[in-house]
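Can you keep this structure in mind? I'll have questions shortly.
Missing here is one protein chain; the remaining ones are kept as they sit in the complex.
This part shows chain A:
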Amino acid sequence: MFYREAGDFKTSYTDDSQTFPIKFDRYRYYVVLVLAFAVVPFVINDYWVNAVFLPFLIYSIAAIGLNILVGYCGQVSLGTGGFMAVGAYAVYKLMVAFPEVSIFFHVILAGGITAGVCVLFGLPSLRIKGFYLAVATLAAQFFLVWIFNRVGWFYNYSASGQINAPERTVFGVPVTGAETAPWAAYIFCLVFVVASAIIARNLTRGMAGRKWMAIRDMDIAAEIIGVNPLKAKLSAFAVSGFFVGLSGALFFAVYLGAVEVGEAFGINKSFLVLFMVIIGGLGSIFGSFAGAAFLVLLPVLLKNTLVGGLGWPTDLAAHLEFMIVGGLIIIFLIAEPHGLAQLWRVAKEKLRLWPFPH
């Protein structure tokens, strides 16, 4: 009944190759956009923004970035936390150094700087593969966190070693600092999320994405049919780094406001984003959103039911969360290696024929 392509005639190539070829899907997408931009900002309060919406939006960008690298190009990276830290410190230095420039450009520039750093650490991927590369990216994780901890220039020699986001405005409305209204922070992040998703979607279905997927499926074969592995791998690292840097910048400037690098961008952050990508679905933009939503909502739900509802101590709930997340990873890998995105695809197939499957 839903998702029917019957009667939806495509008369041009543009029609045929659009992101949402089915009419129902297209309208659903518009509805979601309208809801996100025109309804949610008016109804959310501080708790919802800080507990659910901001982490969800920011992790979505990080997950999209990592998904491009791991899901599309097949280069497993455990350095996401370190690269997010690059974005955060880049935006901090830019915000402090050029207060008259809009923070909008600072965030984008921070993404660009992260892309550069990411390419640098991606260089070994030309020689080493698989696990070796996964472990090699850990070098980036530890090295970057260490350097942000030790080199005073990065945190402007502040006594605590922390970085604090000064207040910056967009069109006169503060989006960072203590005065930020919940809706302003939300909209600011949402703009970046939507833009990232559209860019990522179009990159991955174009020539760049096909090259990445060829490298992922078998890099030697890809090389033989004419894909330049140097360009393909490094471009994947660059694009991935750009998105991860964006999310790191937003994570620091808009969401946390003050950051201690080891705590906010430690190895656990790398794993968290990797888990989002696995649970959501490797090689799917929608999956990045699904995985981020899932892993942001799960702890909130668990905390509310166990600690708030049953009165358990918080540390017990935290242990249970570890067990559930670990268990889910394993279950997903066994039952559905393509994650929530695949479940969604199957559901759509079923809904096409529902309620008359024969």
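Things to note:
Quick note on the criterion: a contact is a pair of C-beta atoms (placed from the backbone, for glycine too) under 8 Å apart; a residue touches a chain by one contact, two chains touch by 3 or more; residues count from 1.
The definition used in the following text is that contacts and distances are computed from a predicted model.
The subunit not displayed here is recorded in UniProt as "Amino acid/amide ABC transporter membrane protein 1, HAAT family", chosen from "Acyl dehydratase", "Peptide/nickel transport system permease protein", "ATP/GTP-binding protein" or "Amino acid/amide ABC transporter membrane protein 1, HAAT family". Check A:Y27, A:F143 or A:W354 against the missing chain and you find that the one touching it is A:F143. Within the complete assembly, A:I267 is the residue of A:V170, A:I267, A:L297 or A:L351 that touches the hidden chain.
For the options A:A195, A:L320 or A:A347, the residue in contact with the chain missing from this view is A:L320. In the full complex, chain A contacts the hidden chain through residues 74, 76, 124, 127-132, 134-136, 138-139, 142-143, 145-146, 149-151, 218, 220-221, 224, 267, 271, 274-275, 278, 310, 312-313, 315-316, 318-330, 333-334, 337.
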